[in-house]
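Heads up, this is only part of the complex; the chains shown haven't been moved.
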Amino acid sequence: MKPLIALLLITVVAITSSAQKIDYDKKLKELGIELITPAKPVANYVKAVRTGNLLYLSGDGPTLANGQYITGKLGFDLTIEQGYEAAKQTGISILSTLKAELGDLNKVKRIVKVLGMVNSASTFTDQPKVINGFSDLMVAVFGEKGKHARSAVGMAALPSNIAVEIEIIVEVE
Amino acid sequence: MKPLIALLLITVVAITSSAQKIDYDKKLKELGIELITPAKPVANYVKAVRTGNLLYLSGDGPTLANGQYITGKLGFDLTIEQGYEAAKQTGISILSTLKAELGDLNKVKRIVKVLGMVNSASTFTDQPKVINGFSDLMVAVFGEKGKHARSAVGMAALPSNIAVEIEIIVEVE
């Protein structure tokens, strides 16, 4: 390859990839999302483990900015709308963890897999409508990279009676 | 290496790998399995995400050819035999998704991991006998490549009251 062509090519690649850098602070602000300070695990586990280019996150719940949780069982204490909000809040907590772990949300290449666990009465069957609160947020923030494989299922009980617990796998740079 | 030996070697390799190609359409027919048209996700998620050579599938249920589901709770509405059939039907749905995603089931190198979630009364303890309906199908179709690590567990509730939900990870070519 001639030096000039090589230089041009490098320039084009540099411009393209810099154009793909997203100002996530701005984007989150536009979406009305305020990140929280992720709570540290109090036991012998960690918030995230990376192996190769996959980041495995610990299950997370709907932690509010004041450190409290959204609690209750769907089909018993909470409406679908309240469940949707709890799943969205869990998403905010997970975004906060991703930011803390990666430094920059631009390092997220793909939300690969989501296990959405809904605190459910045995008669509640709308887990997908609840977990949509999480999925909608991921796609609002990351676009196509936010589209994931997922399961949305009903748990007999969750820690501290949180309404939702979600664990995810992320492909990272 | 001499040209003639190289040619012979290439021929042997070609024959061997062509011999390993399985006519899955024929095999499924022999097993009496008819694939279905996988339903498209109606929310912000997708049926499958590939990262490296791993394919993560969304949780799937016992969808019938007519688009309806096998519903009910084990230990309450359904017998173990009905649960086994529901798990097998979930397997057919998952095979249909794999075919749609990969084009050719020969691209399946290994069924790696299975999470088999059974809609369970709190007193039902035969989840493995239910999920065997899925595992038996995978081994009938894929042989040794179909043998997977698995968990078979009891859920308080599942979407639309489906009897079984299964999510899997597949190593692909």
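A and B label the chains in the order they appear, each numbered from 1.
Simple rule for what comes next: a residue touches a chain if its C-beta (ideal position, glycine included) is under 8 Å from a C-beta of that chain, and two chains touch if they have at least 3 such contacts.
Owing to the predicted nature of the structure, the values given are computational and were not obtained by experimental measurement.
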(message) For a quick check: 2 copies are placed, so what copy number does the complete complex reach in this file?
(response) 3
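Everything that follows uses one rule, which is that only the chains that are shown with their structure count from here on.
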(message) Rounded to a whole Å, what is the gap between the Cα centroids of chain A and chain B?
(response) 27
(message) Taking the touch rule as given, give the residues of chain A at its contact with chain B in the complex, in rising order.
(response) 52-54, 75, 110, 112-115, 120-128, 132, 135-136, 138-139, 146-157, 169, 171
(request) Note which residues of chain B are touching chain A in the complex, please. (result) 43-49, 51-52, 56-59, 73, 115, 117, 121-122, 155-161, 165, 167
